[in-house]
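One structure is given below, encoded as structure tokens.
A single protein chain has been omitted from the complex, and every remaining protein chain is retained in its original position.
Presenting chain A:
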């Protein structure tokens, strides 16, 4: 059972500010309702009886920070989650990307990597593996380690296989992994083009130009101002005519990007317009 009143708003604010100053991890612009639940959850799991105890541990015990980040960030993900999104990538985005000599894709906030492997499978089936690079980043180094290993619970494979088929996959999903007791180890050829690195969307800058950025169910944890900042980061990191894919309940509607991106399907995928088209649009609106 959750006890939302364990932590007061002001206490949370000051703790997050302290963490930002001490460690450079800035959670002050995370959605309040959500991060409060997360902080509350870590108090319960780690059996802190008061907020002061949590604070003491965080400030005095530097090694505890990593654990805090792991628990505060949500690392729940799935392969081919929202199959219709992947169907749109498969049918509308990858054929466009296929015309480039080198395809750079950024999966921002990739967590334990299930989506990275999903995109790799799409790329392989589209025959694009030889010219693709998949940059997968997350704030949390320990989930990246899991992503790098590509070993997921076998119990999930039934769901993932169903998702895969709904996304338009026609192969036998089990071709992509080797089952070993309770785990499915994904094939090495899927991993060849993956580059994993820690990247903090709050504080780190653009590090390349991409034709596709996928960031799903990460922005929901940020407040509107921080979302706007991250949208600018994505805009700076996307080539003209590049694509941006978000989670099924996320939108650029509240941001400046809205003006020069257009949604390419009923899925949450937008395409950045060329400079001339942008001017045209501004001139006539």
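We take it that a contact is a pair of C-beta atoms (placed from the backbone, for glycine too) under 8 Å apart; a residue touches a chain by one contact, two chains touch by 3 or more; residues count from 1.
As a convention for this text, contacts and distances are computed from a predicted model.
Chosen from "LivH_3 protein", "ABC transporter permease", "VWA containing CoxE family protein" or "protein-glutamate methylesterase", the protein name that UniProt gives for the omitted chain reads "protein-glutamate methylesterase".
Among A:20, A:74 or A:129, only A:74 touches the chain that is left out of the view.
Set against the missing chain, the residues A:59, A:220 or A:264 yield one that touches it, A:220. Note on the undisplayed chain: of the listed residues A:96, A:156 or A:251, the one touching it is A:251.
Within the entire complex, the positions of chain A that touch the omitted partner chain are 1-2, 4-5, 9, 31-34, 37-38, 74, 76, 217, 219-221, 223-224, 227, 247-251, 253-254.
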